[in-house]
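To keep things clear, I will list the structure first and then write my remarks on it.
All protein chains but one are shown in place.
Take a look at chain A:
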Amino acid sequence: MQRARIFFTGVGGQGTLTATKLVSLTALDEGLPVTSGEIHGMAQRGGVVESTVLVGYMSPKITHGEADLLLGFELLETLRALCYLKPGGVVVSNSQALPPLSVATGKAAYPELEAVRAKAQAAASKALFVPCRTLAEQAGSAQSANTVLLGAACAVGALPFGMEALERSVRKYLKPALAETNLKALALGAGAAQS
């Protein structure tokens, strides 16, 4: 069996933990030995949210240089978490920004997409940047940006299961009213990854 460590990073309120749970549930349904970790507490108040999914390991934690896949739900947070990636790992990230307060008030600068891309490419064997919010709006709801990212990661073979399994989970675990939008979001993410 292939072991895998997946590191998720995003901003409170983006659905990072929902995406983490969806990946864990899909892995469980596929019969994989999955364990997952999340740190709550400050999540609701605009802080950084980090979580993990591990297949074939017992520990729920990932340290620097250990992640096979880095899933970045926000561009700046992808850059911040890049040190968790093992050399030659895969990065799949949102290319769009949620500026922190210091940037919004003009006290700090936000990194350029191209600079983040260059750094990710230097560290990873593959680094993919997808405009998740734009595609999510196309799918019908900005809230499905997290599913766009999962679709992209799945399409490049970075998740330990295929697209069909992920689609099955969206139908099974999300509220029926949200399933169609999120299936569309998955497909748009996958399309963006392949183009």
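Methods note: a residue touches a chain if its C-beta (ideal position, glycine included) is under 8 Å from a C-beta of that chain, and two chains touch if they have at least 3 such contacts; residues count from 1.
We take it that contacts and distances are computed from a predicted model.
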Note to self: Please identify the absent chain by the protein name in its UniProt record; candidates are "Peptide ABC transporter permease", "Chemotaxis protein CheA", "Indolepyruvate oxidoreductase subunit IorA" or "SRPBCC domain-containing protein".
What the structure shows: "Indolepyruvate oxidoreductase subunit IorA"
Next item on the list: Determine and list the chain A residues touching the chain excluded from the picture.
Entry: 11-12, 20-21, 24-25, 28, 34-42, 44-48, 57-61, 63-66, 76-77, 79-80, 82-87, 99-106, 108-111, 119, 122-123
